[in-house]
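Below are the structure tokens for one structure; questions will follow.
Only one protein chain is missing; all other protein chains are in place.
Chain naming follows the written order as A and B, and within any one chain the residues start at number 1.
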Amino acid sequence: MKTNLIALLKLADLEIRRFRGILLGLMALVALIQLGGLSMVTRTRLSQIESQIERSGMTLAEFKLQNSGLSLLELLGELDGVTGVAIACCIVVVAAYTLIIWYRDWFGRASFAYRLLMLPHPRFLLYLSKLAAILTFVFSLFAWQIVIVAGQMLLYHVQIPHQLRIERTFIDTIRSTDLVIFIPVRLTEFLLVYGLGLVIVLLLFTTALLERSYRLKGLLGGLALSAAAFVLLVWLWAGAEDRGSFLYPTELLALFIGVLLVSAAAALWLGWRLLRGKVSV
Amino acid sequence: MIEVSDIRKKYRRKQVLGGVSFQAQKGQITSLIGLNGAGKSTVLKAIMGLTPIDGGSIRIGGQAISPAAYNTIAFIPDRLTMPGSMRLRDGLQFMADFYPRWNPARAEDLMSFFRLERGEKIGRLSKGTAMKFNLVLGMAQDVDYVLMDEPFSGIDLFSRELIAEVFTSQLVEDRGVLITTHEIGDIEHLIDHAVLLDQGRVVRDFDCEQMREEHGKSVIDVMREVYRG
Partner (left out) sequence: MKKYGYSIGLAALSALVLIGYVAAASADRKPPYRLTTEEGDAAVMNGFVLDGLGSRLTADGGRERTGSRFLSAPFHDLMEPDHYYSERNELILAHRSFMRGHRMDDSYYRDDATVIGADLDDERSTIDVRLLDRASGGVRELEVPIELPAGTKQSDFHSYNRSIVDVQLENGRIHLLVRGDYSPLTEGQRLWVYEDHIVDSASGERVGTVEVFRNAPETELPRETTVELIEEVRQMDASGIVMLNVKRLKHDDGTNQEQPSPPLLQEWRLVGYDYASGETWELPKAGMDRLKQGLEPRLHGGILYAFKEHIEKPVIHFLDPRSGEAAAEPLPLEESDIPQRSVRLQDGRIYDNFLAGKKPTVVVYDEASRRVLYRGSVEQADPRAEPVDYKYFSLNFYGK
């Protein structure tokens, strides 16, 4: 048991290190877009205000009285599209890597898959270590996003003179932007979004293994399974908005969670079975 | 011993293995011989659990393949199995990390024997050098069985001689070695047991010493009979 745990950690470490370049690059890109973007937008607005003040001959304080200052939310609002692009990049890259993390072991000049499948440890450790790696990437990007928003607040304090500032707490700021969907502040929201994300990762993992076991038939089967689960989940979520529906929203939520759990269990079990005896190099 | 009983495998409508049975004993060098596409690589992969079989059974030391079995059986395939971005020393470290039966001293010896540079990137190795490194990874484990898939294919003459030397050393002494090849020339004098495959079936299975003494035939003679006859 203990040797397996150690092996799992070592494999996870391997996977995490392999992705290092891309992860750090992604983090740098996102930081650049969000911080650089905010800086630019702030400078533009400040110079607008400055010329307004010059023309009218008011002081900053007088300006604030008339125009109620410049809030961070307002500036972030102008950055909405750009922030969306940054988040989308993260999602796309991680989503793609949930498949690449498997396929890179098979394709290429070397077939690392041989080596991994011949380790004197249960093969399910491969599944778990790759899952652990993906989760590490997701949560480090989550943490990085928090750091970036903190950085944005700091930038706001540095760039905007205090007469124009409108103070808000950190959590309050996040809650008031669409970012809160990806960095939730409440447990229920976290479980919904990241529970769904986890199940998608597990389904993609198992789809890759299905393909490696049954080729085209496996791929189609895996995609069909994933699509079915996804559609069911979306239908349940949408159903909650439909007030005429037969099931009450809390019941739909229970079903939603149930489907998540069943899909996760099915994906894990299937992945375990395939690795044990059906996967082929 | 490694016991293969009536294994069958179909791949994309082709019957790659149509009921193959043979045994490979410890202390012997068994060679699976056949033309290209005869199913030799598939047999090795099946034994190692790297590809599933449709029927039949495989037993190693009386047991079916399992993760624990990888401590007693090593596979040296015909391609690199470590990521190209790793350096040779990283590869060795990987083996040390995961295989309790890894023998670092022997690995050292083999690295010197093959004159391999630890700092070299795996992706940059030539085919011959890559094969040598594969041998290091496979032979430096204290295992009971070693399987090798086409260890000489595409290798230059001198490297081949070097590799063949390994077969004569004590490395192989009490292990069971199962190798596949279609170039029998280099090691004909070394192998104890030959299994000839043709289109997914065993067509000849014999002890080489016996064949030479009783019938005066070499392995190549038998091959000629089977594949040209």
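Simple rule for what comes next: a residue touches a chain if its C-beta (ideal position, glycine included) is under 8 Å from a C-beta of that chain, and two chains touch if they have at least 3 such contacts.
Note that the structure is a prediction, hence the values are computed from the model and not measured.
J.: In the intact complex, which of the depicted chains does the undisplayed chain touch?
T.: A
J.: Among A:V147, A:A227 or A:A265, which residue is in touch with the absent chain?
T.: Spelled out, the listed residue whose C-beta touches the missing chain is A:V147.
J.: Can you work out which residue in A:I16, A:L219 or A:L268 touches the chain that's missing from view?
T.: Final answer for the missing-chain contact: A:I16.
J.: Kindly note down the residues of subunit A that lie in touch with the hidden chain.
T.: Listed in rising order, the touching residues are 12-13, 16-17, 20, 23, 136, 139-140, 142-144, 146-147, 167, 169-172, 175-176, 178, 180-181, 183-186, 188-189, 192-193, 237, 240-241, 243-250, 252-253.
Here, only the chains that are shown with their structure count from here on.
J.: Quick one: report the Å distance separating subunit A from subunit B, using the average Cα coordinate of each chain.
T.: A distance of 45 Å separates the two centres.
J.: What residues of subunit B sit close enough to touch subunit A in their complex?
T.: Going by the criterion above, the answer is residues 45, 48-52, 67-71, 75, 77, 79-84, 94, 97-100, 122-123.
J.: What residues on subunit A touch subunit B, complex-wise?
T.: Per the touch definition, subunit A meets subunit B at residues 7, 10, 14, 18, 108-112, 114-115, 117-123, 213, 277-281.
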